[in-house]
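The other protein chains are all here in position, but one chain of the complex has been omitted.
Chain nomenclature is as follows: A, B and C, assigned in order of appearance, with residue numbering initiated at 1 for each chain independently.
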Amino acid sequence: MRYESPQTVEAAAALLAGEEGLARVLAGGTDLLVQMRSGMVEPDLIVDVKNIPSMTSIVEENGGYRIGAAVPSAEMNEHKGLCALWPGVMEGADLIGSTQVQGRATMIGNLCNCGPAADSVPGMVAANAIATIVGPNGRRDVPVIDIPVAPGKSTLTKGELVESVFLPARPKRAGDAYLRFIPRTEMDIAVVGVGVSLELDGDGVCTHARVGLGAVAIKVLLVEDAAKALIGTKVDDAALEKVAAATSAACKPIDDKRGTIEFRTKVAGVLATRAAKIALERANARASNGGEK
Amino acid sequence: MARNPDADNAPVKKEIESPTSKYDAEKASSFKVVGSRPARPDGMDKVTGRARFGADMVMPGQLVGLILRSPHPHAVIKSIDSSEAEALSGVKAVVTRDDFAPNDDHADVLYNIMAREKALYEGHAVAAVAATSRPVARKALKLIKIDYDILPHVTDVDEAMSPNAPVLHDDIITKGVNPAPTKPSNVVARSEFGHGDIDAGFAQADEIIERSFKTAATHQGYIEPHACVANVGADGMSELWCCTQGHFHVRQVCASLLGIDVSRLRVTASEIGGGFGGKTTVFIEPVALALSRKAGRPVKIAMTRDEVFKASGPTASSSMNVKIGVTKDGRITAGYGEFRYQGGAFAGAPADFGAMSAFACYALDNVKTEAYDVVTNRPKGAAYRAPGAPMSVYAVESVVDELAARIGMDPIDLRLKNAAKEGARSSYGPKFGSCGLVETLEAAKAHPHYSASLGPNQGRGIASGFWFNFGGETCSNLNINADGTVTIAVGTPDIGGSRASMCIMAAEELGIPYDKVRAIVADTSALGYNDTTEGSRVTFSSGMAVIKASQQAVTEMCKRAAMMWDIPAEAVTWEDGCAKPSGPNAGDFEPLSLAEIAATAGKTGGPIAGHHEYNADGAGVSFGTHIVDTEVDPETGKVDIIRYTVIQDAGKAIHPDYVEGQFQGGAAQGIGWALNEEYIYGDDGKLQNAGFLDYRMPVASDLPMIDTVIVEVPNPGHPYGVRGVGETGIVPPLAAIANGVSAAAGVRMTELPMSPPRVLKAIDDAKVAAE
Amino acid sequence: MSGIHVSTKINGDAVEYVCDVEETLLDVLRDKLGMTGSKEGCASGDCGACSVTVDGRLTCSCLMLGAEAQGREIGTIEGIAKGTELHPVQQKILDNAALQCGVCTPGFVVAAKALLEKKPDPTETEVRYWLAGNLCRCTGYDKIIRAVMDAAAEMRGN
Partner (left out) sequence: MVQVTLSGTIQQAAGGISSLEIEAKNIRQLLNGVEKQCPDLKPELEKGIAVAINGTIYRDDWFQPIPEDSEVFLIPRLAGG
């Protein structure tokens, strides 16, 4: 087993591309180390990306933010601008594990591990976050929704790694929220997770919406029917009822130790409704603040 | 120990109880140290990281021991080939079943620590290696070839009892059924308790409710995994360092399994990171000793958390039926319960304790309980805080709660009307002595919590519970040091602050300040045999031994003072830490303090000490009543604990902080058991949640502050009135929370844990039924 | 297995060690450096008994490779008391009897100190959520939460 700690993302990609055995990126390490300890994976090469400046910084860009893939969740949640612009994405990231885990865990690690229950992903999907991928063939931008395929399986090809993720600027009356269901108050893996992002016009009519849904299928889903149920409405009770139905309908869950099919399907709808209400409140609050971050 | 039948006319003790084991009301009215809340002697080490727990010991030349475990829940082990592992560079020893001789005294323990003909559960130890490093040991485990013949398995108690179930042991023929079965089964024993005529009792009832309940198996969940370091010399002189609740028990069992003299094995109990019953037996210790013996070097084994869940001793899961009849005015006319417990792959599920304690809170004319001890392909259960009682009491207290609602009576009033009290016949046979159930119920009724208002979707539950408590073999030494300080050695590992209580009791008896006394847990070579820290016995038994040892030292100090004053020893009394002439006739001398007497001890006859060895009798039962407010999210089934109050009879709280701590800890564990904790098995017979992530013990943000009320109804069998407090606290919560959730959700919950999917389904099913 | 040479600072002292790639910082602390105050309760980041700070940020030492400590500043339970003078969190844990077995205590001390440095006046709820990654099985958390609130008050000069 080898450990490398490159200084540039290109060097990291080259290391990954050049390894004949199993290579793993080490960002926060909160998944990788547990997998290694239990014997689930035995990498031949570990590439620690925490010494790469472009991967460890948060940079304002066109009114939005570019977040390095190795930035831990705790650091993101200390960033006032990010928390004001995309509170739902931040709360998703903030729910990964404990305070201790927050000090290491990264949103992109959460994404690239491709767990369907990853807490930070539905929020990013709802935000239409764009990941920048670096590999042997250079850089490419990919919507977050297109990265996971199945548990442990992504669309990244050999030698590729995510360098950063971009959360775009928002109009004045916009808000997002993420809610998950867990049996305890903390420390659990989501049984269902829903991220909702809304944009409203001056009359309070929803002009744009995206709903991300986690832990109810092989990967995180984008629920277009739920978004359609919101667009053109004032996010009233009738619309919310349709959101719940559309979200539940999108579920393709399994029975497991964390929840049943029946439970997940029903609670997905409940959470979608609740998250949409919070997103609506945030949009209105932000608008009355003059769209301040 | 065999009894000699020829010794029928052995001497009879003159007194039933020796003087110190009787409650001393006068002394109790003027305690100076007892009841105070000083810092514990081991506290500084624990807040700074200096305290050494099981895995913190290092011996020179130490090897890493790892255990290979069965991936199958039930399989014949046809052969084990460890030759490749043994040949690996860095491997110093491999042990398997062939390294342990059969042992009639501890047959099940032996089978459990190293599988013999069959692997009986996923995680059952099948081989172990000692190597120079962890990576080498891991590699060696992969090189051991085991040929398994996989058998069908069973993990559910009701399925295990069915005639078609795979049978684990050919030699288990159910005991206690008539006529005796001819074929082996998974039912180890049936037993029955009770008195009166339940049919006649039910005939008198105006209302009868009968329900079935299930509870999942839970784990004690101590944060410190089992760990030990063993060092066996070529001459058999051996030392063992381990985290255990009972190092004397560990020594007896390990010496027997290894075939060595007890005197050659010295066991030191490390600081222990929680036990709750789970560290009352051995798992890795005999294996580490066997590896060390073979390797000729010290071997450390520390379980991983995964191993703790799969291969230590969780508690039983249960399936139960309870039927209770009551008159309109609230008299319980009859109680019946059948309790089926599975305790893993070997006999010993605490079904009989469950059956004995199920109705213990009630004085009933007609009561009958039946218990079934069942084996399944799960790890061999160990004790867990009031073993067997929380489940059966959950079932009984749920039905009592429902009956109270049915007849429109306050649930505390219903309990008060039928409460067990002194002189009442217990449901398990004997009559109760002094006990404090009524006092806890009255305190509950008077508590502001009980009359506080509730919000929407909230429900309040109450329940009472009971544990027997016991004493057991105990001894302790007390040394008066030349500088006037005092050292106490006890043989009961300190799990929850008992060293502080020992110091308090010695300080009280000796009349010196608390900080002049230090207590340690001595190793097995320094004291006589001590029973394990279990059964809520330590403050009661070791405490009484310390009191008696102190009194012995006081007698000696009075004698030394008498010698210095040249008066008879009887003319000296001990008061406020000083020897004093007993009255004007004894002479006029300045009192001699403990420190003064100690300073000249070498010249007045040598070191001054006290000791006491005995089998502690006279433990007092402990009752408790809990009040809990729950809130249920009707859309998700999630339960929040909003408010919690524990009221329990402690007899006498020596160090009230740690009594409260026991109450709070018991309640928190009960909350976990009630709401989310469970062993989840797949159809493949494998445990699916062998880690803290999915086992879901309560975290800090799950709980409110836990209020406590210490009721003190003195135990007449202890000089200070102490009862045990450790166990009763986990008995009422399951039922109290189930009653609260049932009230909040509007539907009776009959299966634990009340995890959100289960609660939501119950709510939705009830809605459908109502429509 | 080739060892990795690491230069780091632990509790203010320069420390060098050689570790294997797969060894966690917790393994290094306990097995190589004899600093056994950090405990392994789960090795999966679920119990917090191995809590340390890395460049001032709270983390689980079981979730970090020993190699990753290169050039960082590590803080462990062993560095919290200054000689015989306890940190207020440690003192209040003693005063409140906020421990029973004590195996989780080092992790709680490290985590609570990190909280109070970031947030001197936390609410009870904030304390509970911050410490949700520190499991305690003995106390029901009641006395621990009180101890941390008391320590916060004392550190604020109340």
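Worth pointing out:
By our rule, contacts are C-beta pairs under 8 Å (C-beta built on N, C-alpha and C of every residue); 3 or more make two chains touch, one makes a residue touch a chain.
Keep in mind the model is a prediction, meaning the values are calculated, not measured.
Looking at the complex as a whole, the chain kept out of the display touches B. Checked against the hidden chain, the listed residues B:537, B:612 or B:643 yield one contact partner: B:537. Looking at B:162, B:555 or B:615, the residue that reaches the missing chain in the full complex is B:615.
Touching the chain that is not shown, out of B:359, B:394, B:470 or B:623: B:470 (per the contact rule at the top). Within the complete assembly, B:717 is the residue of B:543, B:717 or B:757 that touches the hidden chain. Considering the whole complex, the residue from B:277, B:685, B:732 or B:753 that touches the absent chain is B:277.
Although one chain is not displayed, subunit B still touches it through residues 1-3, 5, 7-8, 10-13, 16, 175-178, 189-193, 220, 275-278, 280, 350, 352-353, 355-356, 371, 383-387, 428-433, 467-473, 534-537, 615, 617-619, 717, 726-727.
Going forward, only the chains that are shown with their structure count from here on.
The touch graph of these protein chains is complete, with an edge between every pair of chains.
Central chain assignment: B. Criterion: smallest distance from chain C-alpha mean to the mean of all protein C-alpha atoms. Each chain gets one centre point, the mean of its Cα atoms, and the points for subunit A and subunit B are 45 Å apart. Those residues of subunit C in touch with two or more other chains are numbered 1, 20, 22, 43-44, 46, 129, 131-134.
Of all residues in subunit A, those that touch two or more other chains are 38, 185-187.
On subunit B, the positions that touch subunit C within their shared complex are 37, 39-40, 42-53, 55-56, 58, 135, 220-225, 271-276, 302, 304-305, 495-497, 655, 657-658, 660-661, 664-665, 667-669, 691-693, 697-703, 705-706.
Here subunit C touches subunit A in the complex through residues 1, 4, 20-22, 24, 43-46, 48, 51, 54, 57-60, 62-65, 67-68, 70, 111, 114-115, 129-134, going by the rule given at the top. By the touch rule above, subunit B contacts subunit A in their complex via residues 138, 306, 635-638, 675-676, 680, 688-689, 692-694, 696, 698-699, 701-702, 755-757, 760-761, 764.
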